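Of the protein chains in this complex, one is absent; all others appear in place.
Entry: subunit A
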Amino acid sequence: MADEREPGRGSVHPSVHVDGEVVATKRVGGYRHLTLTAPGVPERFRAGNFVAVSVEGHVARRALWVHRVRASSAFGPTLDVVVEARGSGTAWLAAQPVGARIAITGPLGRPFALPKDAVSCLLVGEGYAAAPLFPLAERLRERGCAVSLVVSAPDEARLLSALEARRSARSVTVLTADGSVGQRGTVADHADDLVRRSDADVVYAAGPHAVLRSAAAAAERAGAWSQVAVEVPTPCGTGLCHGCPLPVVGEDGVERVVRACAEGPVVRGDRVRWDDL
């Protein structure tokens, strides 16, 4: 588990820093979906990895979850990212037209661990940060796992479409806080019920900290494992700057602060010191 001192990580699929290109761009609700080429990145990708991209005029990089990877397309292997324009950097990114060149580093971070057996899995995500659950659902289905997917959002505009995921998931639940689509409520409201109904052995969560925390807590109450993809600002994304502290408890019971980008972003939910985050 997340221990910065653990040797041997990162050597199996070394990340690359490449010039990518925007090959498609599409506005979906409040988000912008970009399809990018990034030679070597889709090939190395595992669900839960992220990419760091350069933004014009900015020193720090923007970390983006990978929503989908295509092994082949008219442009070769591609990856899809979901951009929410929240500041000048992400606004620039969201405005990039087809053909724009973007420096991309990836795949970065520890991916979701996959169960060896065909167990029941509950995947809970909120907003754009739910993106990594979609490639995860595909991997889990390939392993014969029963996947229950929950996509939630404050409102419809910030809901990632679960349409395509219906192929990978046994059941799909849509939650919106304002009830504009699907069931009304938040993940915290429904977490225990969702874990019980899916009979989950493993709960995977991706989204804001409150979502991760309630999913991890519900998993623990039900005796299930949980893995959470924690999003904190990552200035470099590569582990070089130590600028993305993630407070955890190690397997030895010792409190540590690890790098979200290098020892995370996916960690066991019961290991995160949520109050210190």
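By our rule, contacts are C-beta pairs under 8 Å (C-beta built on N, C-alpha and C of every residue); 3 or more make two chains touch, one makes a residue touch a chain; residues count from 1.
By definition in this document, contacts and distances are computed from a predicted model.
With the options "Nitronate monooxygenase", "NADH-quinone oxidoreductase subunit C", "Cytochrome c oxidase subunit 2" or "ABC transporter permease" in hand, the undepicted chain maps to the protein name "Nitronate monooxygenase" (source: UniProt). Contact with the undisplayed chain is limited, among A:T35, A:N49, A:T78 or A:T105, to A:T105. Touch with the chain that is not drawn comes from one residue among A:R32, A:R141 or A:R256, which is A:R256. Only one residue in the set A:T25, A:S54 or A:S152 touches the chain that does not appear here, and it is A:S54. One chain of the complex is left out; on subunit A, the residues touching it are 4-5, 7, 9-10, 14-17, 54, 57-61, 103, 105, 232-233, 235-236, 238-245, 256-257, 262.
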